[in-house]
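Of the protein chains in this complex, one is absent; all others appear in place.
What follows is subunit A.
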Amino acid sequence: MFQLSPGTEAERGRKRARVVSGRQSCPLSAGRSHFSARRSSESRRPSEVPAMSARGCKPSRLLLPALLLLLLWLPRLAVDAAGAAGARWNGEGTSPNLQSIFLGRCNDYRPLLSPEEQNKNCTAIWEAFKLVLDKDPCSVLPSDYDLFISLSRHSLPRDKSLFWENNHLLVTSYADNTRRFTPLCDVLYGRVGDFLSWCRQENASGLDYQSCPTAEDCENNPVDSYWKRASIQYSKDSSGVIHVMLNGSEPTGAYPIKGFFADFEIPYFQKDKITRIEIWVMHEIGGPNVESCGEGSVKVLEERLEEMGFQYSCINDYVPVKLLKCVDHSTHPDCALNSSISSSMSSMHKLIHVTRHRSFRLTVAE
């Protein structure tokens, strides 16, 4: 499983965050300034032509190339005049080499499938996915991915589903490439699109590599619809104990009332296949404790699950995940464990319908 370069979590958080402002400050502004720099140098060029004629070149010879150059620049100038500044949408453009990455990931995934499922045809899966690339980038519905899902769908191991909000990297690390858990990005139909972006150009065929629409631009954009469809399937195919990892240090709340988990996962939980739901509210080591079990949006989630008739439990700073966070903060006092906690840890997992408010301090023997 790949890692990200430090600092890309914010940029790549588009899948989960409906808040666009943070992401806008990264690749897009760089693109804008680059474009305006080019424009200013190009607009200088026509003026160089008269200078050359002053040196004694025949004006008629230079007129034609000058006109041609002007014709090439006119569309760009028009676009600039319209204020679009080269980026039509708010989101990242299509990922370069999309097809190669997609096929590589699909073929790479086979070992994780059961023997019967290993004959999946990655070319056919790509062809099915590709259909949305012919559609208007604001008219792509989740159902447009139905064929893609039907070809790439596979069984999910029981008790291993891991849902989450606002902690993509932590989830990836903890899941450990399906060794511990199987979050959506470790399922074939989630793996192929992870951290990628794609869309057709607005008024032409061919992919738009400059920008793609986000939810702010239009609801039915290719990437959001993909994740909606994938989330629905993931939910429907999950069984046994369901785990949810939330970020209790997230300023906007641990459980986004409107989000992929709330709108496209919870509603599709299959009651007859699910035994219970376990929520982990993780906090940053030494970070703010914005919400914990039984508080704020977490309480909203708990009440919703109760209303739906699910058995649930909630744990603050679930120890195995906290241990993982402590790798990066091994000397922090919050990573020192006192033994009085150890006895309560075993009873913790058996509790149902209870919210816990303790935070655990961990230490590790040398």
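One rule holds in what follows: contacts are C-beta pairs under 8 Å (C-beta built on N, C-alpha and C of every residue); 3 or more make two chains touch, one makes a residue touch a chain; residues count from 1.
We take it that contacts and distances are computed from a predicted model.
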Problem - Complex member absent from the view - protein name from UniProt, among "Ribonuclease kappa-B-like", "Geranylgeranyl transferase type II subunit beta", "Histidine-containing phosphotransfer protein" or "ADP-ribosyl cyclase/cyclic ADP-ribose hydrolase 1" - result: "ADP-ribosyl cyclase/cyclic ADP-ribose hydrolase 1"
Handout entry: Selected from A:195, A:209 or A:268 as touching the chain missing from the view
Key = A:195
Handout entry: Residue, one of A:87, A:122, A:156 or A:314, that touches the chain absent here
Key = A:122
Fill in the blank from the handout: Of A:101, A:131 or A:300, the residue that touches the missing chain is A:101
Practice task
Please pick, from A:176, A:202 or A:306, the residue that touches the omitted chain in the full complex.
Solution key: A:176
Practice task
Could you please point out the subunit A residues that touch the chain left off the display?
Solution key: 1-6, 8, 95-97, 100-105, 107-108, 110, 122, 172-174, 176, 180, 195, 319-321, 323-324, 326-328, 330-331, 335-339, 341-342, 345-346, 362-366
